[in-house]
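Here the complex is missing one protein chain, while the rest keep their positions.
Note that the chains are named A and B in the order they appear, and that numbering of residues resets to 1 at the start of each chain.
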Amino acid sequence: MFGYVLKRLAQGLVTIWFIATATFVAMHAVPGDPLSGEKITNAEIRANVAARYGLDRPILEQYGIYMGAMLRGDFGISYTQQNRRVNDIIRENFPVSATLGVLALAFATFGGILFGALTAIYRNRLPDTVIMFLVIVGISVPSFVLAALAQLGLVTLNSAVGRSLLPVAGWGTVWHMLVPALVLGLSTMAYLTRLMRSSMLEITSSDFVRTARAKGLPPTRIFLKHQLRNAILPVVTVLGPQVALITTGGFVVELVFAIPGLGRYYVEAVQQLDYTVIMGTTVFYGAFLVLMVIAVDIVYGFIDPRVAVE
Amino acid sequence: MSATPFRPSAADFAPATNRSARDAQLRPSLSYWQDAWQRLRRNTRAVASLAVVVLFVLFAVAGPWLWRADPAAQDVNQISRGPGPALAARIVEPYAAWAGVTVPALPDGGPTTPVDLRLADAPTTEAVRLQWEPGQGAAGYRVYRNLYDPSPDRALGLPLAEIFDPKRVSFEDRFDLHPERYWYSVVALNAKGDETHDYAGLVVQPELATSAADAASFGWIADATAVRVGDVVALPYHPLGTDYLGRDMLARLMYGARVSLFIGFVAPFLFVLLGIVYGSAAGFTGGRVDQLLMRFADFVLALPFLLFMILFKIAFGIGPGESGIAPMLIALVLLSWPSTARLVRGQVLQIRGEGYVGASRLLGARTGYLVLRHMIPNTFGVILVTLTFEVPRAIFTEAFLSFIGMGVAPPTASWGSMSNEGIKTMLAHPHELLLPALFISVTVLALNLLGDGLRDALDVRMRGRE
Partner (left out) sequence: MSRAAARQLLVLGAACVAAFALLLAVLSWAASATGGGAAVGHAVDVAAGTITTSIRYEPPNLDSTRATDATSFMVLTHVIEGLLRYDVAGNVVPGVAERWDIRPDGATFWLRADSVWSDGKPVTAHDFVFAWRTIVDPATASQYAFILYAVKNGAAINRGDLPRDRLGVHAVDDRTLEVEFENPIAYFDKLVTAQTYLPVREDFYRGREGRYAADVGDLLYNGPFLLTRWVHGASLKFEKNPSYWNRDAVRLNAVDLAYLTRDAVARLNLFQDGRIVDVDYLPGEALSQVLQQRWPLGRFDDGSAWFIETNMRPERVTRNVHLRRALLLANDPNELVFKVLKTPSYTPAASLFPAYIKGEHGLFRQEHPPPIVRMDLAAARAELDLAKEDLGMTEIPPLVLVADNSPASVSHTEYLQEHLRRTLGLTIKIDRQEFRQRLAKQEAGEFDITLASWGPDYDDPLTFADLFASWNLNNHARYASTELDAQVRIAQQSVDPHARFAAFAEVQRLLLEDAVIIPAYDRGVLYVQDPRLRGVGRRAVGGTPDYTTAYLVATP
């Protein structure tokens, strides 16, 4: 088991190196550079700026320098926020995204498993129809529309009661994150609900459940020990990457609710072609994702004894 | 259960006749797909959903032949109009610049506030010309316009202009005029540039008007000489209204359906297929190959989508003027398959241990047969759910790219880009958001119900239930 984890981690490092290299190549292949700015009016200034950031060197040398620094755990200094280290950006802004993401995931997982199980139990009856309708509303509205509508709802609610029940935007207390987390987690919740319902239905018609029912086990016990435990497998598979995706921040939610998370940096860095921030956030996200995938594979082994971890 | 005890008679021991014919009557022999189709047909929700999907595809494919409005044509006289009846415009003289009114001197006495705000000309949507009597001691004027009555709390509305010459006592408003009621206010400015409290007000309702030359160039009339000033011409009819640039919503929804449904159907279909092949290969083979394949999937999953999206745009030579659908499709397919692959692999690993697979293997089944006959049909449930979720996800990816300004190139419409434009005017012109959002929602709803129906229909264990 321990050896297996070590092996997976070693493989993960190779994966991350691939990610870093591919990203490096890709961003340098895109025309323009992070220093092209409207305010550079003459060639001398342009040359000075390029020299300061080492952008006048051959691309392979830049790659070597960057990889060397990254091995030492230094992601460099942002091009657009010229006095901030990328390490600081990740250190200061990732906890914000992660905090929001954990709540969103709690909503999503809890809601997804609960609603999924309910819809499977009450298949094609009223609770199923009502929940599935809500789920579809949740997934059929684009996130930016949903975020804007949720915020509009908050403002309307606050002005209707004449005082601020919940903050409209911003960050700092748990009240700030209830609505954004709900918006952020809704599509994952909907996804998990559907997945859960589908795999529950499959399990319900399987032999061992029939056997359990035939030998007279109480329904709750069948539900908890047989159905839920088996049905949760695909949910775990999907959840792994979703954890990485959600806790590293949702751009739309962070923009609309003015939340200082990491998601905004990533999209803006790509738009601004901020080389070091793109590399830093991509590698960080990649490493996180790889870890989550390993975690899922290990958890898999625990839930389903048929899947050996080797 | 009946209480009568069973007593066999001689007839019970007679040999049965024509056994196969009786069996066939009881339950006709059906292939897997026939059986599935029959069960799908019995599910009314699924059939209705299928009808909706087909209808939308027809709407996208055939719609533009029936409703021939150009989705790129901008009707600047009917911008952001809600659904409603057709409008008519009066033909007026071509717009000519107005010199305005300047008084030779300011009055000696009287109030500082400008007085007697009045119209200098008949108000039309081409121009509203205002003039007033100067205020004593004013250093200039500021002109406002509101859609609501400014009294009692002095909400004057849009600041249209500042005039720093107190002798200049006129203003021509051409800003975004519609045939609706406007409250104009003129305030005097003192020497420091501050406003005085009182203002002169006027309520104006301009008439929808256009010049003959404009009407001809927009194609409302065949010939500019055929109409005279004072005639009334009908404006193009927009049954579902227009967007923020005055483009026909119905036509844009149809052309947008082409993009959204294309991206929404083709991309998920391709990458889910890729994911199934990849995932089942990995899961079934197992061992080192599985490890290698899954590490590659992790690698692809972690690639930054946006960056590679831009890269594909350049790599595939998507130049100016092209819609940019192709690179989006390629990026979606190449970057989205790993999650399906992981899911399928997980399922295959699970099924591999099932008794019937082992039995089949003992009976000498080949790998390909095992995958096609046992693995994939048994993962259909999860795959279909994935697919019905990946369709809206693909539509939303396209919409999100529009949100950050990297979606399809203008003037190409998509439902996603239309809702993104619509959200900015959500409160003022809700139809611009509601219509495309409704189309997305109905499509997603139909696909989900259809997916459910398919799942049930394809699941052999559901046979004979319902």
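Here is the rule we go by: a residue touches a chain if its C-beta (ideal position, glycine included) is under 8 Å from a C-beta of that chain, and two chains touch if they have at least 3 such contacts.
Quick caveat: nothing in here was measured; it's all calculated off a predicted structure.
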{"item": "Neighbouring displayed chains - absent chain, whole complex", "value": "A, B"}
{"item": "Contact partner of the left-out chain, one of B:Leu119, B:Leu202, B:Val233 or B:Ala409", "value": "B:Ala409"}
{"item": "Which residue of A:Asn93, A:Thr204 or A:Gln227 touches the chain not shown here", "value": "A:Asn93"}
{"item": "Touch residues of chain A, complete complex, unshown partner", "value": "30-34, 36-46, 48-49, 51-53, 80-84, 88-89, 92-93, 95-96, 98-99, 102-103, 106, 110, 148, 151-152, 154-155, 158-159, 164, 167-174, 176-177, 218-221, 224, 255-258, 260-261, 264-265, 271-273"}
{"item": "Positions on chain B contacted by the hidden chain, ascending", "value": "72-74, 76, 79, 97, 146-148, 153, 155-160, 174-177, 193, 217-218, 244-245, 310, 319-322, 405-406, 409-411, 423-428"}
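Criterion: only the chains that are shown with their structure count from here on.
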{"item": "Chain A and chain B: spacing of chain centres that average the CA atoms, whole Å", "value": "25"}
{"item": "Touch list for chain B against partner chain A, complex", "value": "291, 294-295, 298-299, 301-304, 306-308, 310-311, 314-315, 339, 342-343, 346-347, 349-350, 353, 381-382, 384-386, 388-389, 392, 396, 399-400, 403-404, 416, 419-420, 423, 426-427, 433, 437, 440-441, 443-445, 448, 455, 459, 461-462"}
{"item": "Residues of chain A touching chain B in the complex", "value": "11-12, 14-16, 18-19, 22-23, 26-27, 29-31, 132, 136-137, 139-145, 148, 152, 190-191, 194-195, 198-199, 201-202, 205-206, 233-234, 237-238, 240-241, 251-252, 266-267, 270-271, 278, 281-282, 285-286, 289-290, 293, 300, 304, 306-307"}
